[in-house]
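Below: one structure in structure tokens.
The complex appears here minus one protein chain, its other protein chains still in place.
Chain lettering (A, B and C) follows the sequence in which the chains are written, and residue indices restart at 1 in each chain.
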Amino acid sequence: MNTSVSERNATAGRAGNPYIPYPVTIAEITVENEARDLKTFKLVFENEEDRSAFAYLPGQFAEVSVLGTGESPFGIASSPTEEDYLLFTVKLTGTVTAELHASEPGRRIGVRGPLGNTFPWDRLEGKDIVIVSGGFAFTTLRSAITYMLAPENRKKYGNIFALYGARSPGELMYKKELAAWKDSQDIQLHLAVDRDPGEPWDGKVGLVPNVLRELAPKAANAIAMVCGPPIMIRFTIPVLQELGFAKEDIILSLENRMKCGIGKCGRCNVGAKYVCVDGPVFSFAELEKLPPEY
Amino acid sequence: MSQSAPQHIHAEELATVEPGGEWHPKIVAFLCNWCSYAGADLAGVSRLQYGPNVRIIRVPCSARVNPQFIMKALQNGADGVLVSGCHPGDCHYISGNLVARRKFTLTKRFLEFFGIEPERVQFSWVSASEGGRFSELMNRVIADVKRVGPARRLVKNLP
Amino acid sequence: MDSRTEEIRQAARKLFAEDKIDLFIGFEAGTLPLRSRPCFISAREAGEDGAVERLVWDSFCANNLAAYLQKYHENEPNRRKPREKPYPRIGIAAKACDLRSIVALTKERQVQRDSLVVVGIPCRGMIDRRKVEAAAAAGAAADSAGGSAHPGPGGAPVEILAHRESEDGVLEVTLRGGQTLSWPREEVLQACCLECRLPAPEGADVVVSGEARKPGDGGYARIQEFEAKSLEERWEYFRGELARCIRCNACRQACPTCWCKECFAEQTDLKWIGVGTEPSDTMFFQIIRIFHQAGRCVECDACYRACPMGIDLRLYTKKIVKDVEEAFGYLPGFDPEAAPPLTTFSEKDTDSFITDPDKPAGAGGDGAGAGPAGHETHAKGH
Partner (left out) sequence: MDRATIRKEDIPKLKGEGKFFAPGRKAGDATAFVELVEEPAEILYEYGNVRVPLKQVFFPQTEVLCEYDFDEITEVPLPTESIVVFGARPCDTRALAQLDAVFSPEYKGHPDPYYLRRRENSVVIALACSLPCGSCFCTVTGGGPADREGADILAHELGAAEPGAAKPGAAGSGDTLLFEALTDKGRALLEAHGELFAEAQAGQIETAQKAAAAAEAKVRELNDLGVDLGAELDALKRNMDPLFEDSRWSGLTDSCIGCGACTYLCPTCYCFDIADESRLYKGRRIRTWDSCQFPLFTRHASGHNPRTNKKERLRQRFMHKFSYAVENNEDVLCVGCGRCITACPVNLDIRDVIRAFAKGIQSEHVSQ
């Protein structure tokens, strides 16, 4: 919705063929939660020219390719300001994710991308930012926060408010980053868990929409970015509207089954829009006009 | 996932041509845990000789063998498939092999109807005490498959 | 059109009027010559003018309508509480093959028989579109010296514009160019109808008038002929037929007894076959798909008819029917109590296919599936 597709690199894959992945190596695997079904993979490009060709902005995704098993699309969790690597946080769900979870550092895999549109960075400039997220959908917002907090970018944005909720403290991802952001003056980070965790906990207790209503971030000159499970989104949008956010100022990210990631294979469409190229980032105003096929 | 059985019915791993140049068929044998697998084990500890190109897949009962397993083995390049369970009447689960027998009767005839050589897919009964019978059976199957040569039909053409 | 059309409409009207059904499934006129197509009339529509009058019966009502039933009777596994919404009550116009499918589906608990009202139609056999086209091409070539007829769409050798059926069993077609040709319908019936051993709609709740055709011989002769061919010939035929497969799944979708929620071909975690058109994959698919019909296939030829590439699937479905009957004495019929043959066994079942190292070599048994097995046995409860 912001950067048009043609402005970005037209080649999503090696040698100008968008179907062929760039070779990358898994440099590090971090288990993100107590349930151990979320792992973050740090990927390093094998070729410098691939790394520089892979120019992205927060909000985009990529197809992670495990030869012999297949490809799956994941939101990019790293920020372009973290130049040396890509991060993907992967939930153990199907065949590709199982193969990834069974991998050890050092394994060579592939990445195709960057794919899709970005958060509306032009529009976000000069605005207060309200980030609302629940569960493991936090990935691209980690990217967005890291990007905005980078010294060269921070002054472009006003106040940054972030609310991140999970079922229990053990399910919150990116512990290191969260700790750093909590101490930072540049962002007001609020953590929440669904119910009393029965352990020392200095964050909020309650479901994300309720905590959001309680914290009531200001809507004036602000844009909200919301990522989370469908049920959370459904109850969060009315709260944001109560707080005064216009439909255009509520930014969401969609997911649909994908294969090609480049608008050809025809399966991820919602009406005439393809999530892989016209999305995944849509405003609530845009989504309202589309049929509910996601 | 990588642990799943069919993905691992890969006969490719087996050496097919020995240094001497003689062709050795790849045989996948599905053996029931209670009789035939124990029979194979007995053949082993009794040092009875049978061809080396057999890969045994242990199943809880011959009734566990779905014709899809056999197809998958053939598709992945097995030259022969053997399924063996307890003798009728001796099933650990009372009647598993009797239900299996019906399935196998049809499988055998059906595959031959399509033009799959009868030697390729064989069924037998071997008890836990029949180490000798097991080695004879294996030698018989290997000889049969050798006679018809390397599998071509149904083998998936992959790089 | 069959004179029984009006009777079927009457039956549907009566069922709706007495509030016995919520939906009626029958046939309506198709949009192409030689075609009638499935038609769905809800109780709400039934009150409207002309709704029930859409129903027709003629020699082109070949589709097996039982294929639609599971959709309305979805089996919910592990359900503890009684179903909240009652099953929709469905009236269905059924030929004998549809009825046999209904019995098979009832046995497999895919259909609630007591929520169905089966309007049985004594079947006179359905006309085979492809046979008519071939006969018309031959007829036209013989008639118009010096040229062939106007070819039809999709590779049909001739284009038929219209058809007319007379009560005394003659099919007349009009070709593009105005030529008309006719045949006694017996000559252009589907092979499965000519061979049909159970054409009477036994066990229907309402039966319309008329007599079903005389039972056929089952059509095993062609299978025996094929069994007698060499391994090489059989393989070549299979390979040649399957080379046309485009993996559209029409065979599976048209089959009333292919009701798995997730087909083995589409399982991704345990990937049995590839998604492409590699011959090994298309063959694997067909062999297992048809094998899954063992003891369940009612020889309706729905798969064969549905195949847009005209693959000879009926050779293989018939083979499995024949083997099941010969080995276990079982023919899927109208008896809801008979146990499906692969869910049971007999101690006297054949062992002739077993490789016995103590006996002289012979590659284990039956060999080419030629003919009946050594011992014929009968399934329990049959």
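Throughout what follows, a contact is a pair of C-beta atoms (placed from the backbone, for glycine too) under 8 Å apart; a residue touches a chain by one contact, two chains touch by 3 or more.
Values in this document were obtained by computation on a predicted structure and should not be read as measured data.
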Touching partners, among the displayed chains, of the absent chain: A, B, C
Residues of chain C in contact with the chain not shown: 30-33, 35-40, 63, 67-68, 130, 133-134, 140, 144, 146-157, 159, 161, 175-179, 240-241, 243-244, 246-250, 252-254, 266, 268, 274-278, 302, 305-306, 308-312
Residues in chain B touching the chain absent from view: 10, 12-13, 76-77, 156, 158-159
Residues from chain A at the interface with the omitted partner, ascending: 4-6, 8, 10, 12, 14-21, 23, 67-72, 93-94, 97, 107-110, 255-257, 259-260, 262-272, 274, 277-278, 291, 293-294
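The definition used in the following text is that only the chains that are shown with their structure count from here on.
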Chain A and chain B, separation of their C-alpha mean positions in angstrom: 50
Overlap residues in chain C, where contacts from two or more other chains coincide: 269, 271
Numbers and ranges of chain B residues touching at least 2 other chains: 1
Complex contacts: residues of chain A adjacent to chain C: 94-95
Of all residues in chain C, those that touch chain A in their complex: 268-269, 271
Sites on chain B touched by chain C in the complex: 1, 4-7, 67-68, 71-72, 75, 82, 88-89, 95, 98-99, 101-119, 122-125, 133, 136-137, 139-141, 143-144, 153-157
